[in-house]
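One chain of protein is taken out of this complex; the other chains stay put.
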Amino acid sequence: MSADPALRFEHVTIAFPGAEGPLKVVNDVSFAVGSGQCLVIVGESGSGKSMACQALLGIVPAPGAVSGQGIFWEGRDLLKSSARDWMKVRGAEIAMVFQDPAAALNPLMPVGRQIVDVVRAHRSVTRAEAERRAIEVLNQVGFPEPERRMRAYPIELSGGLRQRVAIALALACGPKLIVADEATTNLDVSIQAQIIGLLRSLKEELGISIVFVTHDLGLAPEIGDEVLVMYAGHAVERGPVREVLDRPSHPYTIGLLNSAPTLESSRAHPLKPIPGQVPALDEIGAGAPFRSRCPVVVSGRCDSAKPDWTACGGGHFVACHRFAQDGIGGVQ
Amino acid sequence: MTAILEGRNIVKTFTTRRGGQKHEVRAVGDVTVAADRGEIVGLVGESGCGKTTFSRILIGIETASSGTVLHDGKPVATKADWKALRRDVQYVFQDPYTSLCPTMRIGEALAEPLLVHGIGDKSERAERVREALSLVGLQGFIADRLPSQLSGGQRQRVSLARALMIRPRVLICDEIVSGLDVSVQAQVLTLLTELQASLGLSLIFISHDLRVIRYLCDRVVVMYRGEIVEQGPVERVFGAPESDYTRGLLAAIPDHSRRGEPRLGLRPAGHEGARLA
């Protein structure tokens, strides 16, 4: 992580009103992304990863409330800035790519014109200049024959091409950060590989920072520099991708890795699923979020206090009482 | 040994009209797949490769344009043949949210196949429902619930239990773990292997996820645009793929167990390849 990260998400909590007090879908989560870096947020459904992204863009749906020390973008606290200022940042400096490109594109408008509109909404340029910009970004995302095919409607394009257009749309105003929420989840593996490759080259060649949200740990080493593992609204482990994948230190991360089949796995070496289910948010209370399914609970601590971050070396941190007490040997 | 279930030379074409002209789209072109006793056959390919259509033809939800479905070596032709086939072969759908009747309690939904086949009396059926629930690792009280009160993983277990109620010999599973979280997926995969071992079940397992196929299957059939491009034992197909398509597919799989540099690359992929400014 660079000394002065472009984005700092500091102790942010997102709560929705519940029957018995607020339900924290994101609970005191912090992370930072350096410029030209990629942070991968990994979590299963209900982990709060998508909600964190939405907070980043100021689009948490009502009646959700975002609180915390701040969301700092290049030194400015977005949480404290007005809706107008935030809107200027959003789209121009921070852009988002969604899981479903069909939902992000207007089905009744040619894709080229949608990009032109975005450019003209944020910059005072002529239509011809905006069109040149549209062709430029479509070229950047590997959209074939943009001059001709930009007149196509979304429905005429394949899923992979649509996601490319969605990324071009995000790129149109030259953002410094792209938030990709499950952007490759519904795509075929070969298309997914192309989109990942595209995002990686945007990062490496244009220096764009990326927050990549996924449920698939396997994608982390393909694109990420850092990874943040989330569980039931809590951040449980973070660090450089290879560090975390090679030395997973939180029982949940270990469980997740043991659950995911790889190209080397077979029935001869059975998967070890995590028993049980994700607890309801109001069942977590004051203790460690994973305690109800954890094989190495520290009795007396896990059910009463949230674990603090413990350093595991190499910029790798884990929030686990067992690790804090017994080190890596305790969790494995 | 004759296979319990075989689709032989299955072809499925759809006709579409575009601009007044008829177009024939070949969804499945001359595909033959057989399931032997106790074997897990994987059917893998990207969207639109015809794997789901083929599997639906095997159970008669869709009809083939040409080709034969064989049940214990005999062609399935009449209504009675299909009925007999469905006593032996069952199907689990991809989406656990739409494949259970929303207004029927789980217990009733599980008992229904027994009821319509006239198996057992009321108390025997209730007993079989309890057995089936525990077989798929669910507690008895689930029987009183509605599908909307269950999680995706629980629903998929119920779908499995329901397909197993009449004790089929072959189970066709269409992408049944794709919509599930990784940890839930692992639970269902583990359950499938246990069921396969304890019941001697044959599985035809359809998935787009090569990691899941590699883990679960004995034999794999790789499909592309309605045709089989490669088939064989998983170790062989994954270890030494013969077709370029399989090799490309394998290279595109994100895999956290791989060491060193990321391998997902921008391979030349025709006009879709990225050109970076």
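The chains carry the letters A and B, assigned in the order they are written, with residues numbered from 1 in each.
Methods note: a contact is a pair of C-beta atoms (placed from the backbone, for glycine too) under 8 Å apart; a residue touches a chain by one contact, two chains touch by 3 or more.
Here is the rule we use: contacts and distances are computed from a predicted model.
Undergrad: Choose one: "Peptide/nickel transport system permease protein", "2-oxoglutarate ferredoxin oxidoreductase subunit alpha", "RNA polymerase sigma-70 factor, ECF subfamily" or "PucR family transcriptional regulator". The correct choice is the protein name in UniProt for the chain not shown.
TA: Per the UniProt record, the undisplayed chain of the complex is "Peptide/nickel transport system permease protein".
Undergrad: Of the residues listed, B:T53, B:Q90, B:Q231 or B:T246, which one is in contact with the missing chain?
TA: In the full complex, the listed residue that touches the missing chain is B:Q90.
Undergrad: Please pick, from A:L79, A:V118 or A:A193, the residue that touches the omitted chain in the full complex.
TA: Of the listed residues, the one touching the omitted chain is A:V118.
Undergrad: Please pick, from B:R37, B:K74 or B:H117, the residue that touches the omitted chain in the full complex.
TA: B:H117
Undergrad: I need the residue numbers on chain B that touch the omitted chain, in ascending order.
TA: 59-61, 83, 86-87, 90-91, 93-95, 98-104, 112-113, 116-117, 159, 162-163, 165-166
We take it that only the chains that are shown with their structure count from here on.
Undergrad: Could you put a whole-Å number on the gap between the CA centroids of chain A and chain B?
TA: Computed value for the inter-centroid distance: 31 Å.
Undergrad: Per the contact definition, I'd like the list of chain B residues that touch chain A in the complex.
TA: Checking each residue of chain B against chain A gives 46-47, 151, 153, 181-187, 189-190, 193, 208-212, 214-216, 234-235, 238, 248-258, 262-267, 269, 271-277.
Undergrad: What residues of chain A sit close enough to touch chain B in their complex?
TA: 44-45, 136, 139-142, 144-145, 159-161, 188-194, 196-198, 200-201, 205, 215-223, 245, 255-267, 270-274, 277
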